Every structure is written in structure tokens, then in C-alpha cells.
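The other protein chains are all here in position, but one chain of the complex has been omitted.
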Amino acid sequence: MRESWFKRARAGLITAAVLALVFSLAPNVYNNSSLLFMMMTYIVLSQGLNLLYGFTGYLPFGYVGFFGTGAYATALLVMKLHLPIGLAIAAGPIASMIVALVLGPLLRLSGAYFSIANLAASQILFIVIGNPNLQDITGGPYGVKIDEVYNPTASYAAMVVLVVVVTLIATFFRRSRFGQGLKAMADDPVSAEMSAIPVVRMRLLAWLTSAAVAGLAGALYAWNLSVFYPDAVFTLEISVFAIVFALFGGVGTVLGPIIGAGLLYALYNAIGISEPQYFQLIYGVLIVGLVMFLPEGILSLLTRRGINVF
Amino acid sequence: MKLKQFRLAVAMAAAALTAAGAASAASAPSVIKIGTLYAGSGNFAVASQAQYKGLQFWAKRVNAEGGVYVKAFNKKIPVKIVAYDDQSSTSTATTLYNQLITQDKVDLVVSDFGSVLTSVAIPLAKEHKMLLIDPTGSSAGFFKEKTDYLADVSIPSSAVWPMPLAKFLEQEHIKKIGIIYGSNDFDGSQADTLKAEFKKIGVTPVFDHAVPTGERNYTVLLHSAAAAHPQALIELGYLPNDVAFLKSLKSSGLHFPFVFTIFPGQFKQLMEKNVGADALKYTYSYPAPPMIKYEKVNLGMNTDQFVTAWGKTHKGAEPNFVNAGGYNAGILMAKAMGTSPKFTQLGMHQALLDMSGKITTVVGAYKLSPTGAQLGQRLPIAQFQPQKDGSLKTVVVYPDSHKTGNAIYPSPAG
Partner (left out) sequence: MQALLEYAIVGGVLYGIFFGLVAVGLNLIFGVMRIINLAHGEFVILGGFGAYWVSHSLGLNPLWGLPLAALGAVVIGFPLYYAVVPGLQRSRDPEMLSFILFFGLAQIIDAIISLGFGPDQRSLPDEALGGGTISVLGQAFPDSWWVAAGVSVLAILGLWLYLTRTRLGFATRAIMANRDEAYATGISVDKVSAIAFIIGLALAGAAGVFVPYLQGSVGPGIGNSLTTTSFAILIIGSLGNPVGTLFGGLVFGVGSMLMQTFYASWSDLVPYVLLVVIVLVRPQGLFGKAVRHA
């Protein structure tokens, strides 16, 4: 007999509650809210990427494409149609899911081919949105400005909620038959197909969920930033950071991306603030060192000792 | 009795005054913290570090004189620059600006070079009610409404840069014009202004192409431009674009009667090193200070003094425009602190507004609008004319108020 619903979700509920508490109280202790906001953004993005990579084995280099799409959908709806910010934010994940549907055929590709094709797709989105010929529609290279709805407190609170939601989604992936089915497909697609798992549909579902998470993160990021150029929400740096954080924490788990993004992003800023002169160098050395000494992510320290990590 | 009362009153008043004096002395900080960011790497590294060096140069000089005079405390206080590396990334810049404001509690924030890295600081500064000193973030979009928390101090809005260029082309009766510009705010807004100005006199560019900001290969593009036979070819890019464009132009063997690029006027030495004096000869640019001289200034050093002083502290190197821009941001902040009766953000903003129109510095006339835009410091047009010894002379050809010589148009081939 399977465990009860609550028992399976317990670890996830606790994690989500702890995160909610930490990020709600943190601004009282440390009031660089931009840093805390960015940290939450990267927790969400790493977790969203984990939903896809950790459970299906598809690593989207162009993950930032969904993030940027969400950010632009929100900003443009506020700017052009003067939609209330709540509706505009809801449009973010919808837009990124539409993009994900269009890019659905990429899932036919394997390994690095998928990753690189996805990267190309995100570059295409960036180039199209930033193109001067589309200035009237997207603002082109001049970027967007929605400072009339700028609200750092509310957008911060919304991001806390998103962190909770994403943690719960990840818990579902980790503890449900759906997630287990995805993992089975990743390990052995042929026999998964034979055992009547709807491979294509489930994979597409994971893909859309992952895209929606990034789109929503982008929407909230746009709200929090309120003035930005296309480069700010389409830079590959965002993809790379999310991937590095997720892999560093340990993919396929719920805690891995949270710990990876939280810890590594904190370290990144600690280096930037204490050693600005050697910022890039130290960060590079740190990453290379981590890969060489902890190739399976930081949670492998526990799993190696036989501890089952949530 | 009355006398006693009077004495008491005097004593109390004296005590109150002493206490007030002590309080004001106590609240005067031991250092004035100026927070800023620079790009140690990435797209903006060259210009950003130039601006940072200019600001450091100012701080060093001020501290050598015992600090900056702050009127609110009626004394000189040393300056300390708190600076972080944003690596040309807007998201890193956002967190670091916030760090400066909320953790380091700096007294003034100076934004990093250019519009992209300045953009994210604007809402943050507003939220925290901090005055953002913006040396070089010149996107017209920043200055749409009245604000107390933004002051563009060192360069005019990029949209107004090409006004003199348009006027000069009109004066020279040059009507067939080709424009190549980068797909970004800085270059795009200049191209838009140019086209709008041309439209007024009924001129449509014969060649008009936006290129990706990262474009580094102009050979084929130049060839298509040549096919349109423009009298003037104007390339609006960032520094690496201008280098690539001028190099491609030289090695292509093509010749245009009039060629304009933006950055040789700001980074002449660097451009000469990169593309060679030969590739620059007879081309035009916006000559920025210190290339054009402001002899009569009423704040800080004039151009010659600046160049000499800079050389002394930088092993004889010549300063460029962005160095001057960083220094200029420093002296304007100092002046604001020295005149504002209150050491508050609003007080200093008011002081910056009050100075507007009355001050000329190393980068020219200073004129701040209530929206934070810089309206002074128009950039003229200059041509690099080869001399007999092979060197290039910067000859200002427009407007007449700055003119040092006549344009050689069309430029001789070969």
C-alpha cells in the first residue's frame, strides 16, 4: 500500500515552510532585498530546471529564454495594454508555455543536441525581441520601463510565494508516480514505453511545467526590476547560473537546487563584496574546485553515507 | 529677580547652543562614503574602468587637501570610495547597488558607466530615496518625469548628441547619407535623432541599416553601403564596433568622402593604437574633452590643468573623456556638499539644480533639468587631419563657437 498523501508530502511541506519563514524574516536581519530577491529567483530557476533535467535528463541551456519571455510578456502587457499587474504576471507563464509548446519538437533530440538547440532558441527569442525593427511592439533595444507598477515589497512577497509553490511542485515530482515514471523514462526510455507509460505526453508536461516556472520567475523579476533592457532578462549568464547551482546542489532531489542556489549564490556575493578585484577569478576557481571534488553535487556528501536525501 | 531670570535664560540658551553644537559635531561622519560600481570584465569594462579611475583621481586629490568641505558640518571630511565589480551584469549590479545603499550606507551613490548598468540603479535609488549621481547613463528614457533622485552630470542625453552633426551636414549641403548603427539604446537613439533631423530638411538616408550590437565584421556591409554612393557614411557603435568598422574600411580599399564614428573623439589614443592613425585620417567624430579645451572653468581644473595633473599621477598617460567624466562627477558632488545647508539627499539634489547653468567644468557647461537630464555639454564635430609629421590633428569644424579650422571635404582618396 502506498503511503498517505500527507506522509509523502511531509518533507516538502516542511521545506516550503522553512523557506517561507526564512525569506519572510530575512529582510529584518539583512536588508539588501535585491540580493535576497535574486537568491529566491535563482532558487526558483534552479528548481524549475531540476524539474526537467533532474527528472527527464534534458538539460536546457536556453532556459533563460522562458525567463525572458515571461518578463517581457508581463512588461509589455503593462506598458501597451495597461493591464493590472496581477493579470500581466499571470500572462508570463502562459507566454513561456506557448513558447515551450512551439519548441516541443526539440524534445525529439538527445543529450547535447537538445541542450544546444535550446540555447539557440533562446538566442533567437533575444535577437527578435531586441531587434530595432520591432521597436513599436517590444521596445526593441530601448528596453522596457514599468515603473508605474514598481513595488519592491509586493514583488518580494510574490517571489516568496513562488519559492513555496515551486518547492511543492518539486515535491510532487519527487514523491508521485508521475515523477517516478519520468525518472524511469530517463533511465530506460524503451522499456518505459513498453510498460505503457505515455512517454511523449509526460515529458511534454514536465517541459511545460518547467517553462511555466521560469516564465513566472521572469514575470516577477520584471515587476521587481521595472526598468530593463532585453539583455538583462535574456543573458546566458542566467541559464548558466541556474544550471551550475542546480548541478552543484544535486539534481533529481528537492533540496539539492535549493541548497545549491542558496549557498553558491551567497558565496558569489560574498566574494563580490569582499574581494571585488578578484571576483571573477575566485568564483571560477571555486566552481572548478567544486566540480573536481564534489562531482555529484553537495548532497552526495550525504547520499554517499547512505542517507536518503529528499 | 528679573536679572536673575535673565541670567538663567542666557545660561540655558548657552547650554542649548553648546549642546546643539556638540550634537552637530557628533553627527558629522568621520568619512564621506561614496558608493560606486565598475565592470572588471565584460562588455563595458573599458569605459567603466575609465570612469572609475576618474572618480578615484578626484577622491585622491580631495583627500590630499584634507577632504571635501561639507557645509552642513562646516568642516572638511575625507572621502572614501566603496566600489564593487558588477562584471557588466545588470543582475549583479542590482544586488551590489542595493548593498551600497542598505549595507554600506553610503552617503552618495554614483552609477556605473553607461545606460545599461545605470538603468537598474534608478528604481532602487528612488525606493531608498537616494540621489543617484549618474555620470554617463544617458538614455532619453530615464528622464521622462521630474525626480529628486537622479542627476546626469557628465554627458548629455545620447539622443541630443548628433544634433550638431545633423546641422553640420546641412551646412555643408551633404544630402546623400548612409547610416549604420548598433541595435542598442545608445546608438539607436542617436540614429533616430539624426533621421528625424534629416527629415525636417527633406533628406532620407540612402543607406540605413541597424546591425547587431556584437557586430564585428563590416567588410561586406561597407561594400553594400558603397553601392548606394553616400557622400557621408555615419557609423554609430560602441568602441569595439568602431574599431572593427574603421579597420574594415581601411583594409577594404573603399573610400567615402565623409566618414563619422563616435569613439575616436573620446578614446583617441586607444583608437590610434588599435586602428592606426592611417585609418582615422580625415574621419570625423564628436571631440570630447580633453580633446577640446575648456580654458575658462569656474569649478575644478580646466582642461590643461586636468591633463597635466592626470599625467603626474598616471605615469604621463593622457586622460580620456570618460576619465574626465568620472572626475567631473566628483567635483560636482563636492560642490553640492559644499553648498547644501543640509547634508541630505534632497539638499544635495537641490544644490545640484541650483548650480545648473552657472557652472563650467572640464567637460563643459553644466545644465541639469528637473528630470535629471543633462542639457549642457553639447559635443561639437571635429575632423582628424593628418599633419606633415604623420600625426593627426583634431580640428574642430563645427559649431563656429569652438571652430579651430575648416573641414577638408571631400576627404582626399588614398
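Read from first to last, the chains carry the letters A and B; within each, the first residue is number 1.
We adopt the following convention: contacts are C-beta pairs under 8 Å (C-beta built on N, C-alpha and C of every residue); 3 or more make two chains touch, one makes a residue touch a chain.
Since the structure is predicted, the reported quantities are computational estimates derived from the model, not experimental observations.
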Candidates A:24, A:110 or A:153 - the one touching the absent chain: A:110
Given B:27, B:204 or B:217, the one touching the chain that is not displayed: B:217
Omitted-chain contact residue, chosen from A:101, A:270, A:285 or A:301: A:285
Residue of B:202, B:253 or B:316 touching the missing chain in the full complex: B:253
Positions on chain A where the hidden chain makes contact: 53, 57, 59, 61, 105-106, 108-113, 115-117, 119-121, 123-124, 127-128, 131-133, 189, 193, 199, 236, 240, 243-244, 247-248, 278-281, 283-288, 290-292, 295-296
Chain B, residues in touch with the chain not shown (by the definition above): 39-43, 45-46, 49, 88, 180, 183, 209-212, 214-221, 223-224, 227, 239-240, 243-245, 247-248, 250-253, 270, 273-276
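Definition applied: only the chains that are shown with their structure count from here on.
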Residues of chain A defined as touching chain B within the complex: 30-35, 38, 127, 130-133, 135, 140-143, 145, 147, 150, 152, 225-229, 231-232, 235, 237-238, 269, 272-273, 276-277, 279-280
Touching residues on chain B, where the partner in the complex is chain A: 40-41, 83-85, 87, 89-92, 94-99, 102-103, 115-116, 119-120, 122-124, 126-127, 139, 141, 183-185, 188-189, 210, 212-213
